[in-house]
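A quick write-up on the structure given underneath.
Every protein chain but one is kept in place in this view of the complex.
Let's turn to chain A:
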Amino acid sequence: MVVLSLRFLFIAPVFFEKYDVHGEMSRVPAEVMESIRKNKVCLKGGLKTPVGGGVSSLNVQLRKELDLFASLVNCFNLPGLPTRHENVDIVVIRENTEGEYAGLEHEVVPGVVESLKVITKFCSERIAKYAFEYAYLNNRKKVTAVHKANIMKLADGLFLESCREVAKKYPSITYNEIIVDNCCMQLVAKPEQFDVMVTPNLYGNLVANTAAGIAGGTGVMPGGNVGADHAVFEQGASAGNVGKDKIVLENKANPVALLLSSAMMLRHLQFPSFADRLETAVKKVIAEGKCRTKDLGGTSTTQEVVDAVIAKLD
């Protein structure tokens, strides 16, 4: 629905092939996968994953099939949007294919269930390289690896080893490690100490949502899932409101996150000037404070916010 509004927005030379996918489907339809493979870039709204069984998450499926190994969420304070925390500018880079979300579970005997968390050197190295390369190309100063290696010595130990090896190749970037529970605590107390964070799958999910929450909420944070050949851009952290019919019916969904993600997509497609124009327009609308959806404390509808952004595009 938000994506619909976006199509009217696009003055950039981008054509959309539109597809309807819903969370209850058991698999992503083949023609959708074909289209993404062909076009290599995709903009996606949230897909709700039903709790409790039967259907494996479509989001996870997309990521696995296209091998989108890195999930990026950029959490930053938007000027004009007051939050409890200042000076937040964190990029969470999360390993997207393995870890706790390997989906390998089985019942050993009735009443006893096992779930496998898989960590491989290959994937850990890959994500570490991506994180450092991202930091390097975007002039970021510090990369922090988030782990729980004091308890999960082999699994997270392997992840850390890979990060350390890659860190050696980027001497200009500071590297440190932090245990995940301490990390969450530091995030709510002193978020300004974090810059780029690289994490395995589950911790990344939690850290990204926490960081998004402190910087203004999931309604405004852009993000993307990046692979070697493909990229899917969507709302960065999408806890909670995906699939909530009430929000859709009442037109209260916040389009800012998806708009900013589209800006990321434009940059990815090498259209930095269009990306800048879009971002500036969005930031101006937020800073003005007149047009905001409910999650930011306002009363505007989705369409009104999009119209305001279009109006600000020059």
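The rule is simple: contacts are C-beta pairs under 8 Å (C-beta built on N, C-alpha and C of every residue); 3 or more make two chains touch, one makes a residue touch a chain; residues count from 1.
Following the convention adopted for this analysis, contacts and distances are computed from a predicted model.
Taken from the listed names "Serine/threonine-protein phosphatase 2A 55 kDa regulatory subunit B", "Isopropylmalate dehydrogenase-like domain", "proteasome endopeptidase complex" or "Cytosolic Fe-S cluster assembly factor NUBP1", the protein name that UniProt assigns to the chain not shown is "Isopropylmalate dehydrogenase-like domain". When the whole complex is considered, the residue among A:206, A:220, A:286 or A:305 that touches the unshown chain is A:206. Residue in contact with the omitted chain (choice from A:40, A:117 or A:142): A:117.
The residue from A:71, A:144, A:218 or A:235 that touches the chain not shown here is A:218. Residues 49-54, 57, 60, 84-85, 100-101, 103, 105-107, 110-122, 148-155, 157-158, 180-182, 184-189, 202-203, 205-206, 208-210, 212-214, 217-218, 237, 239-240 are the ones on chain A that touch the missing chain.
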